[in-house]
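Below: one structure, written as structure tokens.
Note that one protein chain is taken out, while the other chains of the complex remain in position.
This part shows chain A:
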Amino acid sequence: MTLHSFRVKAAASVLALCLSGASALAQPVEVQWWHAMNGVNGERVDDLVKMFNESTDKYKVVAVNKGNYDEVINGTIAAYRAKRPPHIVQIYERGFMTMLLSDAVVPVQELMDKSEVKIDWSDFIKPVAGFYSYKGKLAAMPFNSSSPILYYNKDQFQKAGFDKPAETWGEFEKQLYAIKKAGAAECGTALATDYHWSMIENYSAINDLPYATKSNGYDGLDTEFVYNKTLVVPQVARMKKWLDDGVLQIAGQGFSPEQLFTSGKCATYFASTAAHSGIERNAKIGWSATFMPWEEGKQPKNSTIGGAALWVIKGHKADEQQAIVAFFDFLAKPETQLWWHKATGYVPLTNKAYELAKAEGYYKQSPTREIAVLQLNRGTPTANSLGFHFGNFTQSMFAQREEVEAVFTGSKNAQQAMDDATKRGNEILRQYERLNKGKY
């Protein structure tokens, strides 16, 4: 800070003190929030915190961007071990089990229910609450939740004689080949960086395929991956076929797959609903979006979420806990939810917020923003579609991606690769079980 700006700020704060009188002398209780939102979404987080801080003079939330999700969880671990943790941390959905069994957190629902604040937990959108719940109670406060949807280039579909993408994978595949053949687009679809999430995990959920035993890990640490025995194998084989035929394109390092879509090179793109803001800003094409396809003859289920939730680190003072409760209460409010939904493209977390958006006519003006909500709310979640509770889920996910890449490079076929992926994944699950036996 320069001396000049320091003087200005000092003068301003003295003035503020005089004007607001004695009450301002009581310092607001401050809580630290470490988050992983950068760029535009980082600015939205700052706006959100500013709104909260202006709504109360008792509490103050200080939001600090600690890098990406990996950096936030590592920073949290380091701070916790050094006994100087922040109050609230934003942890990605894959870190659920790590956080839950860390002995370092206070379950959110427990914390909130002890306070005077009453939150209608049943109003949370089911796959959102279900993902972050342990034994029916929310362990973390859902925050930025998304789900994959299918973005498509309207002009290119029309050029090849289609109104919109087909509902089933089989028909959709034919469309992609037709689009390429007609020369409407150079490639059918661009492979997203997080393709494991849309093309394998959500594929399993939507088609009601078991990903692992024990209700995808919800019923015990002795869960085992079984997706090598489901339609996931032909799905991986299909991706390889598309790749060989030039229907699927990988952007690779140094280039973003989203650009392959927004530049009009690829006709479709499976990505998070949170990609809306980027696509809206960059696309020079006529685009729209629709639901993820499903397999012929299946009754499609809900998709699952991605994103992150807010965890409360334990060991903080009572008044600081109150500040956290107040902040979460503010976050859960339909108005806040609606604002966040509109500002970022993430889904609203409660049905009330969703109703509010509908009543406002928001989806008339931006219909594609509703797709993820509808898709998440489709039907009643089954054991296969509620979510994934796997220890060290990041690790098994990377093992799986490595095996899928082995299919792409041609060194394994889809069945071999998925067998190896589940085998490696199961070793990871067993190690986790050994470490945490009796804790879940």
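Convention: a residue touches a chain if its C-beta (ideal position, glycine included) is under 8 Å from a C-beta of that chain, and two chains touch if they have at least 3 such contacts; residues count from 1.
The rule we apply is simple: contacts and distances are computed from a predicted model.
Novice: The hidden chain: which UniProt name fits, "NADH-quinone oxidoreductase subunit L", "Nitrate reductase-like protein NarX", "ABC transporter ATP-binding protein" or "sn-glycerol-3-phosphate transport system permease protein UgpA"?
Specialist: "sn-glycerol-3-phosphate transport system permease protein UgpA"
Novice: Which candidate, A:V31, A:A104, A:L221 or A:A357, sits in contact with the chain we can't see?
Specialist: From the options A:V31, A:A104, A:L221 or A:A357, the contact with the absent chain belongs to A:A104.
Novice: Which of these, A:A166, A:V226 or A:A406, touches the one chain of the complex that we don't see?
Specialist: Checking the options A:A166, A:V226 or A:A406, the one contacting the hidden chain is A:A406.
Novice: Which of A:Q32, A:N65 or A:Q395 touches the chain that is not shown?
Specialist: Residue touching the absent chain, from the options given: A:Q395.
Novice: Can you name the residues of chain A that touch the chain not displayed here?
Specialist: 70, 73-74, 77, 80-81, 98, 101-104, 243, 249-255, 260, 265, 392, 394-395, 398-399, 402-403, 405-406, 408-411, 424, 427-428, 431, 434-436, 439
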